[in-house]
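Encoded as structure tokens, here's the structure I'll be asking about.
What you see is the complex with one protein chain gone and the rest in place.
Moving on to subunit A:
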Amino acid sequence: MLTLSKKRKEDAARRANNSLSSPQTSDNSKRASVRDMLLNKEVPEMDVNLPSSCTVDFEDPNKLHSFKLIVTPEEGYWRGGRFVFSIHVPEEYNIVPPTVKCLTRIWHPNISEDGNICLSILREHSVDGTGWAPTRRMKDVAWGLSFLFSDLLNFDDPLNIEAAEHYQRNRSDFEAKVRHYVERYAKS
């Protein structure tokens, strides 16, 4: 499935060819970036350490920097739903965090209805030490996202303020709305 190493070999071969025919163009032919080399190690590591509620989907196996993480919580308010996150790893990785969007509409205090996510490790600039750090890896991102449905669920620091207030006001009504959203948007 992961054929980036093969791609790197092919690129290297092409570079070698280019340098034979036209030496000046050899330098700007694509070489594997630092991001790709990091992902080459981190993606297989994430694959084997994935939480049981998660699966990953690479549309293009040669693009390790763009994939989907599918979380199907086994318990909690969102159990039985299928939530698709798109993960894009920018060229500057791992100095900057991956950008993540939730593609499935959801009623959740830490995920807005248009898919923005409030998760500390995904924060690029943070005043305290809780934001992104280059010591983090893709597996931490996958675990962080899956934990948004359990341990990291946080009603006290909401992104979707309306959802958090809904919970504080009437828990059973909040849960009913969550279930309604799950049935309507998060069933595959």
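Note that a residue touches a chain if its C-beta (ideal position, glycine included) is under 8 Å from a C-beta of that chain, and two chains touch if they have at least 3 such contacts; residues count from 1.
Throughout what follows, contacts and distances are computed from a predicted model.
The chain not displayed here is annotated in its UniProt record as "RING-box protein 2", chosen from "Proteasome subunit beta", "Chaperonin containing TCP1, subunit 6A (zeta 1)", "Large ribosomal subunit protein mL49" or "RING-box protein 2". When the whole complex is considered, the residue among A:57, A:75 or A:124 that touches the unshown chain is A:124.
Between the chain not shown and the residues A:41, A:88, A:171 or A:187, the one that touches is A:41. For subunit A, the residues touching the chain absent from view are 31-34, 37-38, 41, 94-96, 124-126, 129, 131, 133-135.
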